[in-house]
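In this view, the complex is presented without one of its protein chains, the others remaining in place.
Here is subunit A:
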């Protein structure tokens, strides 16, 4: 053996290149990137909504008789009479002090409004996201493994049909059928009035209100997860290491769950988190249809205004959620893939 060992010198075999570094530099880099994205969003939040058609003051003035002085007064209150750059400066200063201004419509601080509507949205989208991810990934890997089978055809086909259905249409259909005709579930809101918070009846009421919006939201998005998982696993299925695993005497189920799926999950994770943005877009429609008191409904109403401070606020919050999700995707991916974690 000694002859062999001496032959193995470092020059004969260059070890595989080590990229990347420790966790902290990686984290710092990703968080820095997220902060830059957030900065861009804050800038965009100011300019995008000033380009929207419609003058909020004129809109308010149309609804009730106002004198020219009153209109000027209103403009002054909203800071709309200041030069553009001064408005921008005020906006920046306010954003960094957590002050998004006062809603034109609700006449209360935007930050308070968002705080109030934030958790219902998290409840709705979070539940839907978990359901859609579990359902999509499970069906996706089953479909890929039995490619071309009836299971595959039915699972992929029905998911694509649901994905193609307009969200509002499906929401209205479910609302009419299960709320209006069958009276199985409430048709709107989040909780029946006059129930003591955190009582059993209160919790049941919330779940009952949650069912239809969650079904709608899950149904329209899970196809993306199914398709990504299916494609990703199909790609892995021809990989040589699966032949190695079979040659070792593993059953097909073991080959799938221990070897193929962990590898197929890697590209899926990134896309799963990125698609959470799509979930939030769906939430705006679903919350509007089911009168769910969340940020989506708030946004819907703010566009009607146009309620500039409220729009800016919800826009920044939604964007921040998506940026945070992408950040989590990067961190999770690093944990899942040893080639990035330790490479």
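The criterion applied here is as follows: a contact is a pair of C-beta atoms (placed from the backbone, for glycine too) under 8 Å apart; a residue touches a chain by one contact, two chains touch by 3 or more; residues count from 1.
The definition used in the following text is that contacts and distances are computed from a predicted model.
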Chain excluded from display, named as in UniProt, from "Dipeptide ABC transporter ATP-binding protein", "Sulfatase-modifying factor enzyme-like domain-containing protein", "Sec-dependent nitrous-oxide reductase" or "Branched-chain alpha-keto acid dehydrogenase subunit E2": "Dipeptide ABC transporter ATP-binding protein"
Contact with the hidden chain (one of A:76, A:153, A:304 or A:339): A:339
Which residue of A:220, A:245 or A:302 touches the chain not shown here: A:245
Absent chain, residues of subunit A that touch it: 1, 3-5, 7-8, 11-16, 18-19, 21, 25, 239-241, 243-251, 258-259, 262-263, 266, 336-339, 342-343
